[in-house]
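To start, the structure under review is shown below, and the notes come after it.
Note that this complex is displayed minus one protein chain, with the remaining chains in position.
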Amino acid sequence: MQLHSLSDLSQVHLPVLLAAAVPLLLLLGFVVLAAWGRRMNGGGWLAVGLHGLTALMGFFVFWTTFNESEEFLPWHVSFEWFQIGGKSIEMGIWLDHKSGMMLGLVTGITFLVHVFSLSYIAHDAMRHRYWGYLSLFAAAMCGLVLADNLLMMFVFWELVGLASYLLIGFWFQEKLPAMASQKAFIVNRIADAGFIMALMMIWSKYGAFHWGGLFADGDTTDVWIGICLLVGALGKSAQFPFQLWLPDAMAGPTPVSSLIHAATMVVAGVYLLLRIAPSMDASILTLMACIGAGTALMAAVSALTQTDIKRVLAYSTVSQLGLMVMGIGVGAANYAFLHLIGHAFFKCGLFLTAGAVIHHLHHAQEKAHAHFDAQDMRFMGGLRRQMPLVFVAWLCFAAALSGLPLFSGFLSKDGLLLGAIGFADRIGGWAWIVPGAAILASFLTAFYIARQGILVFMGRNRAQGAGAGLDFLAAFPKTDLRMALPLVLLALGSTWLLFSPGNPLHVARYAVAIEVPWLPWAFAGLALIGILAAGYLYRKGPLPNRLNQFVFDLSFRHFFLDPLTQRLIVRPLLALSRLLALIDHYVIDGAVRLVAGLILRKGHRASLSEATDWVDHHLIDPVADEVMRPREQHSLSRATAWLDQKLIDRLVNGVATVVMRAGKRVGHLQSGKLQLYILYTLLGILLLLLTLMYIFTG
Amino acid sequence: MSAMELYLTLSAFLFCLGVFLVVTRRNAVMALLGIELILNAANLNFVAFNTKYAHGIDGQMAALFVIVLAAAEVAVAFAIVLNVYQRYKTVNIDEIDTLKD
Amino acid sequence: MGSLSILLLLPFVALLAVLFLPSGKKGLLRQVTLLATLLQAVWFFASILPSFQNSTAAFMDFRLVEKLQWIRLDLGNTGLLNIEFHLAMDGISFILVMLTVLVLPIVAYKSFEVEKRVKVYFALLLLLDMSMLGCFIAVDFFLFYLFYEFMLLPMFFLIGMWGGARREYAAIKFFLYTLFGSVFVLLIMVGLAFSFTDPLLTAELGRPVYTFNMLHMMPDMAGHFANMVQGSIFSTGSDLFGMDARTLAFFVLLIGFAIKVPAVPVHTWLPDAHVEASTPISVILAAVLLKVGGYGILRICYGLFPEAGVHYTFWVGLMGMVSILYGALVAMSQKDLKAMIAYSSISHMGFVLLGIASLDPAGLDGAVLQMFNHGVVSAALFLIAGVLSDRTHDREITHYTGLWTKMPRYTVFVLITFFASMGLPGLNGFVSEMLVFLGSFKGIENGLPAWISFLSVLGIVFAAVYFLRTFRQMFFGEFSYVGTGDGSTLTDLKTKEIILFVPLTALMIVLGIFPGLLLQFMETAAAGYATMLGAFH
Amino acid sequence: MGPAGTYLPDTLLSLQGSVGGILAELVLIAGLLLAIVLEITVGKRLRHAVPLAALGSLVVYLAAVVLFWPPARPADAGFLHMIEVDRFSAYMKLLIGFCSVLAVVAAQQSVKLRIHSKGMGEYYLVLLGMTVGMVFMTMARNLLMMYIALEMVSLPAYALTAYARMKQKGAEAALKYVIYGCFASGLMLYGISWLYGFTGTFDPLSPLFASGLEAAGIWPVTLMMALVLGGFAFKVGALPFHFWMPDVMEGAPHSVASFFSVAPKVAGFAMLIRFLAMLQHGLGAEGQPQTGVLRNIGWILAAMAMGSMLLGNLAALRQDNFRRMLAYSAIAQAGYLLAGVLMWQAEGFAVVMFYLTVYLFMNMAAFLLAGWLEEEAGIVRIKDMKGLSSSLPWVAGITTVIMVSLTGLPPTAGFIAKLRLFLAGLSSYQVDADPLIMVLLVVVLLNTVISLFYYLRVASTMVFGNPVIKTWPAFRGLIPLILVGMTIPLIWFGIISFDQLINFLRELSPFVNG
Partner (left out) sequence: MTMTNILFHAFILLTAGAGFVLAISRNIVYAAFLLFVVLLGVAGLYIFAGAEFLAVSQVIVYVGGTLIVVIFGVMLTAKMREMKPQTDFVNLVPGAMLAAAIFMALLFVIRESGVLSSPGNSAAIASDNVHRVGVATLTDYLLPFELVSILLLTVLIGAAYLSRKTKIEKEEQAT
């Protein structure tokens, strides 16, 4: 339905109106909080109230769409944003099962995180910004899921990136968040370039941005569109090779990590793929599956060795997202979506528990005047006694993540793994790597999450080892209700209740060629083995590294992806930039100044007249200054410095010298000697005539 | 060689001598002598060519005017030379070069 | 007297007023100038805007036409040469005039801090104002050229008298560079005048009347040059120095205007000029003056030589792409904030070239919109640099850290402006850059290879790199200042400064959300251009 | 028997009729004689008698020129084909007369010139004599007449250069000028003698002239034409006969320098244009521009033009002495003018007339300004002008206008002059598609850019920087008034209206009475 004027709004479905109101309300909230939040004592309650309202609205929208039959959907309302070349570019709301569900999820989880944050962020002086940014984020995310076309999706996609940038860099005085936020944004930008290219091609080919008719003919352009969109999605969902921003993004406040970098924003890429995948070319789907499975495995391996409580979860997120992407690639899109929803609950929960742990540790540290890294699991242990509620909630989340029966993960993960097997079965041969990697990844998932639980909650507390006093454990505060409530709700959301209320052990009936009913159980068993193995290995706390340092680093430093990027992309790029700046100054501008210098230097003599001085001062000296100025060697890459010194300097100097010498030798005509004037005059005439004769008679 | 050719060759010779004098002699007076030679060379041409175009007398008239003009020129030129001599105590052209770039 | 001449007259009257006021009354001089620029804006919105509200589908929809016979030269057997005082406005010039009238009050207000030779300063500023406006609304080539050249002198003095340490060098460089570009425009202009006749006057006077009227030099929708004189210098098919004359003219004009844009590799005057110029002058230079180059390419290079433009559009696109990437890359390693912004200007103006080269309505719309948006954003960027140099006289990026804690309000404006410049959706830069990208890829049909548009996309990645690096360096972290200036002067924005930023940031946000507000005005013009250019494929 | 077989009384009648054409000049000569008488009788007691007489006779002369405005097509060439009294020459006379008026006023205002010796009378007398010569240069249409008129200008000029004898530089400049000038005119005379030898006549319009040149062959004629053109080049200060310009302009009294920079150039161009017009007409088919002598002349002039522009501009870049810089700029301007002359296919001559009109105002003003600065503030070097604008904003303003005009940028008359040049150039190109013209135009453009640098330097030095000199004179008196007055036409013709003058000048191209 096309809106032409405001009065048309009266004909729009209520759910659609409500859905549209959600991002607008949130945006309004952002503006209010950003402008007046500081005066409202941070405005935390306002934010919570607002998000409570939107959560209700979101739930309502979800519920109405969920109960609507597929054939009456989507509810689509759009209006013209602007016109270009006679074609209108539209914005609109697209409500179907997917977007309705996503809207409910996003608003709901955001609300829970808000509640949790009330106590987490209570003492930060900048908290009004925090609330504002969160509202901005929520608005952007809602806009993204509701978008009815790819351009609009891209708009909100970028805004989500902005909010993420601001939230990661929330503690901007510290170095780590500053770097991490920059990295996150730039890496995302690179992927977004892919998105933009896709949009360019779509516009050129289809003249509209709706995904409806996309990939209809499956020609080369369509393949490229698919690849470019995939690149965009990979960036946002932190898949290979873009995953390196996500672990660093943990530098933000933990609730932010839980909301953005686990539950919602990072699934935007998956959401995009879900929207467009059905009609994609098979080759792209295969690529997607491979990338997803590979990333899942890589991230799972990395999660094994992390010591930072949040980094484990970050790699886990990358890994789970990998499984979803693989799921879409192998054709199990429904299960990927299911996993997306489930993952949102349990990963958000996991981060919130981590947040609670860190928050409590901080408080205890403050009271006990202990100083150690509150995120390092090696200094934790035995915390189940100090915060039992948190521990219980964590158990639910971890079980869901591992894919144990009765929890949500069991339902979705077996679907994904079965889908992968089916895919391998269809293609055969090398394709078996995909399910292999996925299964291995899910096994490792169970292992590392168990490791985390053991290190954090089990055994004895190791804080003394880090110099904390005996009173440290006693200083632990009680878990705040504002923290507890979200955890409990999320824990409930991680069980089977929401997903398959009737049959807690609902097993995916995926179209696998070989019907193997025991497979899901085998996966669950595998997870159990992983948990047990971890329990055995870490029964006495953290392990000293017995592995080869390189192998350990391979995992710990995530296959050196970060340093490799630095070496191969960042540094060369910056070196290129410096080189170009030098070329700009010495070669391009240098050429200009050289020409000017040549003109002005003509006939330069030893007796410098004032004019020549002036010329020197204004046109030659700047070059000379630049050439002579001592250069900061450390800041230049060696190659650039070499090139600069050996080539450009010499070139400039050389040419300048030649010119000056020539100028001196020629002397100048107006020497003051009359007879020379006459001589030159006659020579001039003779030369002129000879030239003429040469030209016309040869 | 015909008379005409002799006239013309002599005129050319005088012209070149004039140029030579102007270009190479340091003394301003000598340079002026060179200019006189050039004017005489031209005059010689006029007169010689007039024999070729005998129906008119234009060549001789031109020579006549040139003689008068040369006199005027010499008057001005020597007045200036004397002035220079008073200022510089020399009439060597190559020593008088304060005006230059 | 029509609306447009009143628009030109306003600054001129103010100029006279400024000249006759005593130079001691600095306050009055400032207020007169500000008032004139504000009046100009009010006049624009009150009188000119209404006549653009309903668009028609007519080709080359010029409105508010004012035409006065000015000069008529008798050239004997050749005929007559007619020069008219001919003002008119189409969607494209409308947008650029709007930009000018919006930016100038800000410049005038910022200029209140000038203390040295106030009278001369404001007189030159008003003169510059008038000539820039004149450039955008002159339809007679001669008149355009007059205004075009006339911008140089006030700008020269404005840079050279109120600039930084090397201001003379920068001013002279600016002047020589741009003059080099424009003298050749003169040659082409005269040649063009001899190649086109004014049909009405020719009929009326019974002799060929050659004209400078650009409307007569443009082809009609079908690509037919109705007024071209066969066998003249710049008639179709004639040659010059062994090359096609019209192609040669196109390139000469292109270089002339590319210097103004500026496009790589004729850009090196810009960083110098910006680094040395004072803040208001940088603002006016970046926000308006550069647009004359883009406008010239669109209106004159492509408008008058469409067939050459269409045929060689690859080179224009390449120039745009190189500017985008090169400018961005060089900006990355700049240490001076203003130099960084200057190179970012080069990069962003590259989009204008790319958009034009696409020959697609979306690209053309994007190019014009990008000019407007860059005007707004770069004005804010230079004001941002000005805030720092006002306080510490130090623009070295690495000398600052953690300004966010010290100057939170400043940071908000910086953040919005930087992100607008990066092309973040919701802010104005996005729409125009997106349109340029969309158009440029569509330009494949017009001979613009896909790799040019694809590589150009990297420009926005690089933009993110240099802006975010700068932002992190200067605003993140604990506050410290290591430069030579006085760090204690680094206080947050005063009300006066906020007044400067608010309209600009408001524009960024409003136009980011409702680009249609501007696009509606140029829709017809861009579509007309695209159709006309399309006739030459 | 009269000359060439005509009946003597007829000849005398014709001569008598010719006197009517030069009535205005007779007024001028009478003024000269009156001034001489005054100088001898009351010159010592009444200081202003001679200058007033000179001024008066010049003003009356100008009025007379306007009053006796020649018909569009003069019936017969005057004095048995010696001179042509046409509108072209009348207009040039106006320009020259105006220059002379200014030179008289400038000398009258010049304190240094006034006090240096006991009398100024001779200055005005010589000046008037020189004006007579220049006036006849504009009319001369006979080679011998041309030479005599040229000498009539040169000889007084030598004397005027040396006028301020107390200045060492003045004497030196005069010596260089006189030797160089005599040499150049000697070359020209030698060339004329050969042209006479080829043709047997001094009248370029005579059929003998064309047939004689044809018989002589192209290269001997070209050589001798080059020598003749050298004489013209000397007068207008074009390459390679430009060497005297900088030295004389620096050494001569400033009123003289300002006069020399314009008036002889106007006269020289007038004579050159007439000469070329006659050649073009007289040589007819033989001198077809694509082949033969005319082509060679075109190339020689083009080479002179380009060389003058390049050398003048490049050398001017290095000057710090303001007058020397202006001298080089005048050489460059001669190059632009020669470029205009070359566009004879179109309306090159009208271009040159317009250019000269504008040039008169801007160059004269520039030199007067230099003189004023020298006398009142002792400023000779450009760098001493630093910061002048803060004390003398009007001077800075006027200087900027003049310099912008000399560069040829809008909104000044200098720009319109260049524009006119381009109009003619391109319409000439449309006629014969001669690439030489295009090259010439491009060179003009490039030189405009180069010249900007040094012209602008004057303005920018005045405006930028802190003053070196602390006390500045007041900008009051007659010369400042004249300066302001002279910038008005620069703006007027630059932006407000220039078509009337251009259209008017179109009608004035030299009349060729065949």
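In this document, chain identifiers A, B, C and D correspond to the written order of the chains, with residue numbering beginning at 1 in each.
Simple rule for what comes next: a residue touches a chain if its C-beta (ideal position, glycine included) is under 8 Å from a C-beta of that chain, and two chains touch if they have at least 3 such contacts.
Here the structure is a predicted model, which is why all the values come from computation and not from measurement.
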Omitted chain's touching partners, listed by label: A, B, D
Contact partner of the left-out chain, one of D:27, D:130, D:283 or D:358: D:130
From D:38, D:54, D:96 or D:144, residue that would touch the chain that is not displayed: D:144
Chain not shown, touching residues in chain B: 2-10, 12-17, 19-21, 23-30, 32-33, 36-37, 40, 43-44, 47-52, 54, 57-58, 60-61, 63-65, 67-72, 74-76, 78-83, 85-86, 91-92, 94
Positions on chain A contacted by the hidden chain, ascending: 673, 675-676, 679, 682-683, 686
Contact set of chain D toward the excluded chain (per top definition): 1-4, 8, 11-12, 15, 18, 29, 32, 36, 78-80, 82-83, 116-118, 122, 125-126, 128-130, 132-133, 136, 144-145, 148-149, 151-152, 155-156, 158-160, 162-163, 165-166, 194, 197-198, 215-217, 219-221, 223-224
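In the analysis below, only the chains that are shown with their structure count from here on.
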Winner on C-beta contact pairs when A-B is weighed against A-D: A-D
Geometric centre distance via CA averages, chain B-chain A, whole Å: 92
Centroid spacing, where centroids are CA-atom means, of chain A and chain D in whole angstrom: 76
Multi-partner residues of chain B (each touching 2 or more other chains): 22, 31, 93, 96, 98-101
Contacts with two or more other chains, residues of chain C listed in rising order: 168, 172, 176
Contact set on chain D toward chain B in their complex: 3-5, 144, 147-148, 151, 155, 158-159, 162, 165, 168-169, 171-176, 178-179, 182-183, 186-187, 189-190, 192-194, 196-197, 200-202, 246-247, 250-251, 315, 318-319, 324
Residue ranges of chain D in contact with chain C within the complex: 346-347, 390, 393, 400, 404, 409-411, 415, 418-419, 422-423, 425-427, 429-430, 435, 438, 441-442, 445-446, 448-449, 452-453, 456, 460, 463-464, 495, 497-499, 502-503, 506
Chain D-facing residues of chain B, complex: 8, 11, 15, 18, 22, 28, 31-32, 34-35, 38-39, 41-43, 45-46, 48-49, 52-53, 55-59, 61-62, 65-66, 69, 72-73, 76-77, 79-81, 83-84, 86-88, 93, 96, 98-101
